[in-house]
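Report on the following structure.
Heads up, one of the protein chains got dropped from this complex, but the rest are sitting where they should.
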């Protein structure tokens, strides 16, 4: 009965991409650990780039420098 | 000083229902563990159905089949 | 398909108390939101008092002053 | 490679304040534990006051009484 | 810079299985969203069966009935 929480920046992931993440993680848990897919939960959180920091700066600021 | 995080799909829970969840969980922790309600935190996260998967599919897709 | 994470300090909650928390939270989600209990997950995390802080001090230190 | 999740109520924190939180937490982990800032992640979640409870009531209700 | 948290019951997952989960989830995020693997974090939490509930009962109790 695994529970998976995927956190990504909110930068336009499509519904199709999110379906692929849900399917792919669920398959992985079935393949590696033999878990039951019916009781495998996946939650995707999309986080604003102002609210995610790496190296002491928000991703909003990091993107400006790239 | 318990901390409770309740995650539900974003499908129209009302303010009144959310108040009941907050009250009910807090009462439960007082009753079962004798915790101080003043330092009991409850956070409710409402998750889009596209972003929650069960059995390898998003709840958006599962709802269509029901 | 709710997911609930309860975090309490690791101070001797018994298996019976944890069963009551699991049962109580599940019942609450059924009563308030009409959720299906079979797909309601509850995870209890027990946290060492050295690792939980309130008001700038660990609960280990706060307990000594009480 | 620390990961920090800061949860605050959604009550108008500015981009500048969020940058300060990201910078401050990252510096703290470098100073106290010698962690590498480049692999220090900080995520700030801003939670609606209806969805955050303390003492059995939502912060929305608590604010009205203050 | 995705962050993934996988929660499974503590029932003997081996180091090799955990390496496969870490590798598999990272590859998935690269394939589906083009994320940089170097800044993809995966944390696996192994939860005691007494502390995980489904359908109002702990997994410890559910396992006894199977």
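First chain written, first letter: the chains are A, B, C, D and E, and each begins at residue 1.
As a convention for this text, contacts are C-beta pairs under 8 Å (C-beta built on N, C-alpha and C of every residue); 3 or more make two chains touch, one makes a residue touch a chain.
Predicted, not measured: the structure shown is a model, and the values here were computed from it.
Across the whole complex, the hidden chain's contacts among the shown chains comprise B, C, D, E. Residue in contact with the omitted chain (choice from C:11, C:31 or C:57): C:57.
One chain of the complex is left out; on subunit E, the residues touching it are 15, 18-19, 21-23, 25-27, 37-46.
Against the chain not shown here, subunit B presents residues 1, 3, 39, 41, 43. Mapped onto subunit C, contacts with the missing chain fall at residues 7, 47, 50-58, 60-61.
Here is the rule we go by: only the chains that are shown with their structure count from here on.
Taking the definition of touch as given, a chain qualifies here only if it contacts subunit A and subunit D alike; those chains are B, E. Touch-path distance (fewest steps) from subunit D to subunit E is 1. Of all chains, the one whose Cα centroid sits at the greatest distance from that of subunit D is E.
Note: centroid distance subunit B to subunit E, computed from Cα atoms, is 21 Å. Averaging Cα coordinates per chain places subunit A and subunit E 13 Å apart. Counting only residues that touch two or more partner chains, subunit A has 1, 3, 7, 21, 25, 39, 41, 43, 52, 54.
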